[in-house]
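All protein chains of the complex are present and in place, except for one that has been dropped.
Chains here go by letter, A, B, C, D and E, matching the order in which they are written, and residues are numbered from 1 within each.
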């Protein structure tokens, strides 16, 4: 069920349905020229739709996506919107508290943007401490188990993926209408020596925001990873829902 | 143009296009049984779409809607999500600052929920003081000029409208697929004596959140008011865009 | 009773007297040349004195006036003092909490400056959520019912009045010693086109802060409105005090 | 000159007059039964009036008193109002910034309540760091030089005076109409052993808030100390005004 | 016992031992050329060691020193580290709360830097209000009783001592290895006229941070004062521990 489609009467029944609330969380951030600025938002919504379908609409409460995320690394690139950790986690906490008032016991944040991680963690801990809703934080859980098997190009950085073979494959599978693969490029930027150890905006070392080989992306690769991720999220939530 | 559909290259051109950014701002709040919990969000998006069309896509930058708003009065009703003024205005301010970095000079907030007013004003003043983007705050501007001519039922309260003839008419015009007019009711609640002078949750005096006669709503009434509102927003923004 | 005139013994009896605390709230803001910078403060004190008298000193606890208010619109005019919403509402909240400790159950804020409205609302909601004192927010309640009958000059703006026929009449009735009617002017400023929709300091469009026709002000007009306002405040508070 | 008595025209001349702004700062705090709860406020106002007279009205800008102060130690006594350091210093800072906008270069805070000291210091340092107004903090400067000569009763505590020979003498000199000397008592409370080293509300060890011998207070003692304090404040400010 | 030397098992026994936690609190601040920048930290540690020894290791829980303090007055001198009151008191509060979780009932802050006073007081009051641990604030308690008897040089200021006869004597007694008495100077700076009444960085009026006669410092003077201070702290804490 979609929260925004329900009426007031249905709202009153929320507490009796053992639902898991699903909050898609994206970002508005440049993703090179073959992917749109809304890539993370499109992915968060599509991935949550898959999860909702798999868990069953009768078991879930789909929330409106939070489109804006924390984007420090590319905040200088025109078109990016950057929200601070404080404001972002504040919003998540307040969503969680309102859901708890309605009797919801579980909320899963389906996030597609690594930069949101700290704010999500802060919010989840705050909710842990102050109210009775259990929060699950998902940023493609299980993807790391499939990626080595399906992806062909090396990742230029161990911790980040961006507009690359992986993310472009996600888009080709989940939102192909928003991909212009003709503009995909392969780019292995020269990371500054100490990139991993000191704050470094990505705009300092690349004009087009691609970390790796977007050209080698395929729908099939995206499908393999995403389906695994969806299954993993399902498993986790179903175990919880039984208890 | 929609910001989330643009690519990085197009992002770089934002500063040269004399665009007005449009931010739809809604709320997640129970609206009786004939209207969905997402009423304000649906309206914000549909109204902004009308405005975008009228101003011309080449003159506007459509932002993703902010779905969550400040809903103190109905925060106890299950299904409502309530965001504090601080967090909401913080998010608007940070969106504005990121747009200014991209060279955008004007942002209009197309709001459909009266409860967002204080946070919007706080954010607009903060942006006035700290950066070079002009913010317009719209909550159905000009509606008050048309409502007395087209609406038939009296308003139970001078300052608020909610799930009533007016708002239901908006929905019948802009998002008829989300209205179940068979469940519309006419309700003139007994406001507590001092409702206007002391904080009073609406759930204290009505079970179903309707302020007036939703039955008398029609698509035509909605059209008359909304079209006037859209024209008014256009006028305001076009004057600005010329200077 | 005035709080500041009581001694410690009397302080201990506060909890047994079913008193309504009265907090005059003004502002320090330029009011043209015929009215003093302290206009709102003088009015708040005089209006509260009338209210105290009408309710009976034995039923009220008069607090010292808070002289400083939120004055965004005229903050650039030398002589104006501008307090932020956060600090102003913080002070009101802490006054309310201390009163609650003393056993006071009702506090009415008698405010004469429209710009204080948001901070007052924030404070009243915070007190609603965190302690057991009922807060009443008064900014000339009922004035709008009398003004159309007694005032002759049109208002240049639907939402604001300032140093005009209305406010000058208030002063002529309540504090005539502070009015120099020989300097009163009639001024209908050219509001910027989008004044209602975007933050606009008043100093941008008028040198002398008058919104309308101060010349037509009279003591009698002030008396008619103010007496109605006082009666209205009394009614509201007396109903509460009985319950 | 009193700020609140000036008009807008006069406000514009503030920047040219080399004025010292005077801010009386008191507190609302129980002071036993012979002195009123408003003692600190009455004293702050009367002391500032003396200072204004001595400095010359043409050299000063008298501000409305801030009645509410930080009163941790007696916050449990009914009738006391306790404001946090944050809110109190925030208000002082914002008053200072508005004055600086008007061209005022010096502000003296005439404080009569020791508990306001930390907030005053925080505010003065903040103003030092962020704007061009010089702040003077006065809590009876020089009193310690005269007290040993004129007071007869020992002080029960080295750091605090309250409703005692000293403060009652101040009141007998400055505001005799608010003293009921027939209720004055002599009280040397048993301070808890570690009073000076751990937070200890005064209400833990005395029912009536008197620290010493209020009976021995006289108008003459008050005059001797207060006149010295006024002279001292004058000296300090006149030296500054010349440079 | 030192907290950091204990293991997890021992941690579980903390609640049963009736221990007083000791928190050394220093500062990193220039202290002329004969004393090191870490003077306050060295003193805080050495003083706490003495206290621990006197109280008995079995009665105390020694915490790691907090090295960084609030140093407004000398913050411009290179080498000084300045922490704000908010952050410093926040850290103390959180240490206190964690100790309370472990069952500790008393914490003494052994502070050697006057500038930390406000933050300590804020923290102690916050802990008083929010949890069940009793906090003792020590900044050389009792020193004022011995200093007049043992020190020979006048103090240039009634409220401050810094790198002078007193503090240098403390160092000669507690940490002689960090004193280079050959560089000690005697300096009576010309305090600005209004030093006591308006924020004044010490770097405005002296190049070398010495307030008085460091040359006359001796180990014996330090011993006399410090031993008295240690006894005084012991007395206070032992009284508490019995109750």
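Basically, contacts are C-beta pairs under 8 Å (C-beta built on N, C-alpha and C of every residue); 3 or more make two chains touch, one makes a residue touch a chain.
Just so you know, these numbers come straight off a predicted model, no measurement behind them.
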With respect to the chain omitted from the figure, which of A:48, A:85, A:168 or A:208 is a touching residue? A:85
Spell out the interface residues on chain E facing the chain that's missing from view. 2-12, 14-15, 28, 30-38, 41-42, 63-68, 75-84, 86-87, 90-91, 94-95, 97-99, 101-103, 178, 180, 183, 208-209
Touch residues of chain A, complete complex, unshown partner: 72, 85, 118, 121-122, 124-125, 128, 134-138, 141, 193-194, 196-199, 236, 239-240
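Methods note: only the chains that are shown with their structure count from here on.
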Considering B-C alongside C-D, which chain pair is linked by more C-beta pairs in contact? C-D
Compare the contact pairs of D-E with those of each option in B-C, C-D or A-B, and report the one where over half match by residue number. B-C
If you average the CA atoms of chain C and of chain D, how far apart do the two points sit, in angstrom? 27
When the C-alpha atoms of chain B and chain C are each averaged to a single point, how far apart are the two points in Å? 30
For the pair chain C and chain E, the C-alpha centroid-to-centroid distance in angstrom is 49
Touching at least two other chains at once: which residues of chain E meet that condition? none
